[in-house]
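Contents: one structure, followed by commentary.
For this view, one protein chain was removed and the others were kept in their places.
Order of writing sets the labels: A and B. Residues in every chain begin at 1.
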Amino acid sequence: MSYLTNLKMGAFIPIDSPIHRLDPRFKIVSTLILLTFLFLVGSPYRLIPYLIFIIVLFYLSKVSFYMLLKGIKPILFLLIFAFIFQIFFTPGKVLIKLGFLSITEEGLNSGVLISFRLLLLVFLTNLLTFTTSPVEITNGIEELLKFLRFAKVPSHEIAMTMSIALRFIPTLFEEADRIMKAQMARGAEFGVGGFVKRIKSYIPLVIPLFVGVFRKAEELAIAMETRCYRGDIGRTRMKKLKLKRLDYIGILVLAVFLLANSVWEWR
Amino acid sequence: MAIEVKNVSFCYGVGSPFEVKALSEISFKINHGENLGILGPTGSGKSTLVQLLNALLVPTEGEVLIDGLNTKERKNGKRIRELVGMVFQYPENQFFEDTVYDEVAFGARNLGLPPDEVDRRVRESIRLLGLPEKILRKSPFEISGGEKRKVAIASALVRKPKYLIFDEPLAGLDYPGSKALLRLLGSLRGRCSLIIVTHTLDELLGFIDKVLFLEEGKVKAFGNVLDLLDIEDLKKYVPVVDLLSRLKGKGFVFKSDLMDLGRIEEEIVRNVLLD
Partner (left out) sequence: MIRLFDVRFAYGDRIVFDRINLEIRDGEWVALVGANGSGKSTLAKLLNGILLPTSGDVLIDNLNTRDEAALWEIRKRVGVVFQNPDTQIVASVVEEDIAFGPENLGVPPDEIRKRVDETLEMLRLTRFRSSPTYALSGGQKQKLAIAGILAMKPKYLVLDEPTSMLDPPSRDEINSILVNLYKEKKLTIVYSTHNPDEVLLARRVILLKNGEIAFDGDPVDFFSNPELPWSAGVKIPIIAYIAYRIRRRGLNISFPIFDAQRLADELWQLKSKT
């Protein structure tokens, strides 16, 4: 059923906003740049401008703040764990003693820094995936990888592999569902029993799935050859990514932000 | 002893933004011994309905009772799947064992039966499908298409279900393949109740006692073929129904228990010769 696959198709939220309309190459590159800058920041206070910047971007993307917060859920445990680890296990000036454990000032500092940074990292990447469809992301990556052609990086093949994998994810979910149900109808029970037994219980799912995947791959290859596919030789594209005015504005805004921030930081 | 579907509705993705109502207020009853044909266009809810009949899915509203057992109660699940077997479309896709023997035995072993009973049942099912015993040693991946279909069906029969659901059993089969399968379905009369989801009712007319016609998740009609002669959309699926309704329009009269092509042809001839 396609409802299952809707849920699994990544975090893309198809609405219209200036952020959605930005060129995917720009979004990918700027996400990477911002992530790099995030890791170069030394103290939690210096992260605040980034927080504000990201919140503004979220506002512009028209994605509800509920989704922003929901994105934290998966890493909440990691955040808390990292924080606790830092405050208790970083040597330095002791602030509070709890039995044999002690909280240090340095620990508190790095704890806040690391968790805060992690939080911003998640916000940033979520922003990217909320506003850019998987297809756009693969197109963007394909174009960007072209720059690595000189290093003999097979950008076209990588992009094609990614886009075909993407296309088949929902199909495979459905197939897995179908196979599971067929085996359950024969009395199979998945995920029960001791450790070894539980792993073995998935064999009636995994093997038919793999066999199916190989068969599909072969049929797909034939279909692609039938449509004259021969790699990147002489291939044109219907849609070409082109930077628009909005993208130039984005580049400017990003540059200004990073410049201003760096200047402030080194004061 | 029956399968009772009482006011069943089913929604996929309840509460999510992708909520889809696949079935609305479906009610019908099939007594053990009766065979049912389920017809309807893609998207009408047929596959959803049959999954509700063996507790693979549970109704959002209403209830499904298999010989009195409610599918909503999880503890009934195992017993219900012993009573109701299911052969999916292109069932060959479920193969995973090294030998045909193990593939067929899988269903019986899951019942917790002792090895000699499993062995007996495996050989019996193979024989019922008209397959030679030597196929048991082969890999299920290396037999012909027709043989694969038979092995898949044998692996359902080995559990001796009281009700057996078939989803498009004739899909992809040619004339000899269809004939063999139809012969098998005929031989199952008395052994178990058949519930057949299909597009091509004509060939199956001889085995079906009742027809359930679904459209957009609702029951459009339920009864025997003659009761459904006037339903426009049914004629698309069953050219024979189309013919019979045209004849009825010209004054032909058909007896109510008309069901297979042989009897239909008799009735037509009788109508022509009588006055």
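What we mean here is this: contacts are C-beta pairs under 8 Å (C-beta built on N, C-alpha and C of every residue); 3 or more make two chains touch, one makes a residue touch a chain.
On a predicted model such as this, the values are computed, not experimentally measured, just so you know.
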Quick one: which shown chains sit in contact with the chain that's not drawn?
A, B
Give the residue, chosen from B:34, B:63, B:102 or B:202, that touches the chain omitted from the document.
B:202
May I ask which residue of A:29, A:79, A:144 or A:166 touches the chain that does not appear here?
A:166
Using the definition of touch stated at the top, determine which of B:32, B:127 or B:246 touches the missing chain.
B:246
Which parts of chain A face the unshown chain closely enough to count as touching?
2, 5, 9, 134-135, 163-164, 166-167, 170-171, 216, 219-220, 222-230, 234-240
It is residues of chain B that touch the chain not shown, namely 41-43, 144-146, 171-178, 199, 202, 236-237, 239-240, 242-243, 246-247, 249-252, 261, 264-265, 268-269, 271-275
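Everything below uses one rule, namely that only the chains that are shown with their structure count from here on.
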When the C-alpha atoms of chain A and chain B are each averaged to a single point, how far apart are the two points in Å?
44
Under the stated contact criterion, what part of chain A meets chain B in this complex?
1, 3-4, 6-7, 178-179, 181-189, 203-204, 206-208, 211-212
For chain B, which residues count as touching chain A in their complex?
12-13, 16, 18-20, 22, 51, 54, 56, 78, 81-82, 85-86, 88, 91, 93-96, 106-107, 110-111, 141, 155-156, 159
